[in-house]
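Supplied in structure tokens, the structure appears directly below.
Removed: one protein chain of the complex. Kept in place: all other protein chains.
Should a chain be cited, it is by its letter among A and B, assigned in written order, with residues numbered from 1 in that chain.
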Amino acid sequence: MSTPLTPYLPLAVVLLLSGVLALAIPTISGLLGPRRPSAIKSMSFEAGSESSGMARQRFAVKFYVVALLFIVFDVEAVFLYPWAVNFQALGWFGYTEMVVFAATLVVGLIYVWKKGALEWEH
Amino acid sequence: MKRVLTILFAIGFIVFLLAGGVLTAYAVGALAEEKLFVGASRLTNVIFLMLIFVMIIATMLTLAERKWSALMQDRIGPNRARIALPGLKNLSLAGLPFVAADSLKMLTKEDFVPQTANRFLFNLSPLLAFAPVFALFAIVPAGPSVTLWGQRVDMVVGTPDFGLLYLFAIASLAVYGTALAGWSSNNKFALLGGVRATSQMISYEVALGLSLVGVMLAFGSVQLPAIVGTLAAETGGAAAGQARYLWQWAGGAAGEGFDFGLPAWGIILQPLGFIGFFAAAFAETKRAPFDVPEGESEIIGYFVEYSGMKFGLFMISEFVEVVVLSGVTAALFFGGYHLPFGGEWLATQLKDSPLVYATLLGTFFWVKVLLLCFLQLLIRWTFPRFRYDQIQTLGWKMLLPVGLANVFISGALVLWDPSLRALALFGLLQIGVLMALSLSRKESAEPEHGPGHGHGALGHGHEPHGLPGGAHGHALPAHGHAAASLGGNTPAGAHAGAHPASTH
Partner (left out) sequence: MNIEQVLFGAFAFLTLLSAGLVIFARSPISSAMALVSTFFFLAGIYVLLWAHTVAALQVLVYAGAIMVLFLFVIMLLNLGDELPGSRLTFSRILGGGAAAGLFAVLALAIARVPGRVADLGTQQESFGTLKAIGASIFTTWLLPFEAVSLLLLVAMVGAVVVAKSRI
């Protein structure tokens, strides 16, 4: 019954268990707790002052730029892991490959930095 | 004297409990292998490691945090919840009844949803915050693999081929819990906290992955058991991973005499990687000094609308993260369950009693985890909160370039000298430089440390060193931004108005 997939079965059990646990805990609390809704309780809590309008507003474009940069560097890091595992076998040739790859991205990082997309001070 | 004895007794008691837990985990694992099916010990490990060890330590940390902060701030701390036991004279028991009282309180609180909130997503987000964090510990080996009563028992839940990628992948899902909690509450403070949290978490996720590439290079693997390594006395071959010595000064190869030397621990090979990983992972937990998304004193955070156990889930997932971070750090940088020296000697001495050997090393792992948890509590109660721009600057302008440089310098050194000694020398040099820097920094920062010094929103522009472009953005947290200023904590959009006197 041992297949190469066997090491992944405990992980599936863990992921299932964490979902069940996360579902069970608030459910138990919902059953145990009282339920006395009132108008004031169901208002959104904004430090005592009455809330005006919807909370959902547009945000500064910087947050999007950060999210995009995050994807770019996340993808870069994804290439670093298989490289690290094969590092000794690839030797200096593989090292140079990754230097070229990373250098391109460092150029991009310098561009982004100089353009001020990483400045949050103003 | 009495106090010292009490503390020593408490520490001894905790270690005793840990050892008991490890012993039971190994024994039950071996029994399950024998009575149920091959691989059943992995499932008992799920129960012992994740449900018992991690969850109990996380729960106890809620108390430890309050008790320790009280000690640091010269308070008594939680002592009001008491159990009037007949022979015990109504003792406060170091605040232990608070754990029970708190969890009972949270379970029985009313659980309500604000009227304007998106009901489904509001209920979903605590789930999404807790579930990924709980699942993280599955790949951390918490003890050696031994043969007990003819059965092989590994003290780890899962050993997937992609190893650490499991950690990164599952941890990256935790973002949704905070982002959705902030958005679905339909509350301005919650949304602010949620957006800050999301932005902070994704910024540091990059640094988190990059800072571990050096360790992967040094050990040529992404799997935690391979990085932790095995002793020569365990496998019969040569010692591998963090179990081997960089320089061995005493003892033979396989347990002849007491062995002593400099172990190939991650902290010696990759001090910069350790600092980057620890800082980035700390930011992922959103605890002080990275607690701008929560900012209890002004925006409360993305969970402002949550009550009862749903808030409890957010809180407990933070503490579970602390334990997981300690476990991963111990496995990657502090030799996992191995002793710094004398490991081969111990393994040879206890060759015939594997249960004792496994219990000793397993307990040693959990002691390391507790010490690292304690380090995190220390940091959390020592440093003042970073401003939002400082958080982003640290992530993108410090940790990312330093992490990249670290990868390539370490890579060159590993290729040049595969015995890792060159890398270790470079690492020791880094530790020396960092120590010298932090010592000299303290002196130069001292004159600025006066009591009247503050970075208030309005005073900012008048400071002689309040130059544009965040001249103090690189400052160490010890620099003295006492309480986070209002201007510093508003997100980008509103930020411009808070600096009327600045020149940019």
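One rule holds in what follows: a residue touches a chain if its C-beta (ideal position, glycine included) is under 8 Å from a C-beta of that chain, and two chains touch if they have at least 3 such contacts.
Nothing here was measured: the structure is a model prediction, and the numbers come from that model.
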Touching residue (missing chain; options B:A32, B:M50 or B:A179): B:A179
Residues belonging to chain B that touch the chain removed from view: 118, 120-121, 124, 160-163, 165-166, 168-173, 175-176, 179-180, 183-184, 195, 198, 202, 205, 222
Touching residues (missing chain, whole complex) on chain A: 3-5, 8-9, 12, 54, 56-65, 67-72, 74-76, 78-79, 81-83, 85-86, 89-90, 94, 97, 100-102, 104-105, 107-109, 111-112, 115-117, 119
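Rule of thumb we're sticking to: only the chains that are shown with their structure count from here on.
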Distance from the mean Cα position of chain B to that of chain A, given in whole angstrom: 17
Partner chain A, residues of chain B touching it in the complex: 37-39, 42-43, 45-46, 50, 106-117, 123, 126-128, 130-132, 134-135, 138, 157-161, 164-166, 183, 185-191, 195, 199, 202-203, 205-206, 209-210, 213, 216-217, 220-222, 304-305, 308-310, 312-313, 388-389, 392-393, 396-397, 400-401, 404, 407-408, 411-412, 414-415, 418, 468-470, 473, 491-493, 495-496, 499, 502, 504
Chain B-facing residues of chain A, complex: 1-2, 6-11, 13-15, 17-19, 21-23, 25-26, 28-30, 32-37, 41-47, 51, 54-57, 59-60, 62-63, 66-67, 69-70, 73-74, 77, 80-81, 84-85, 87-88, 91-92, 95, 98-99, 102, 106, 109, 113, 118-122
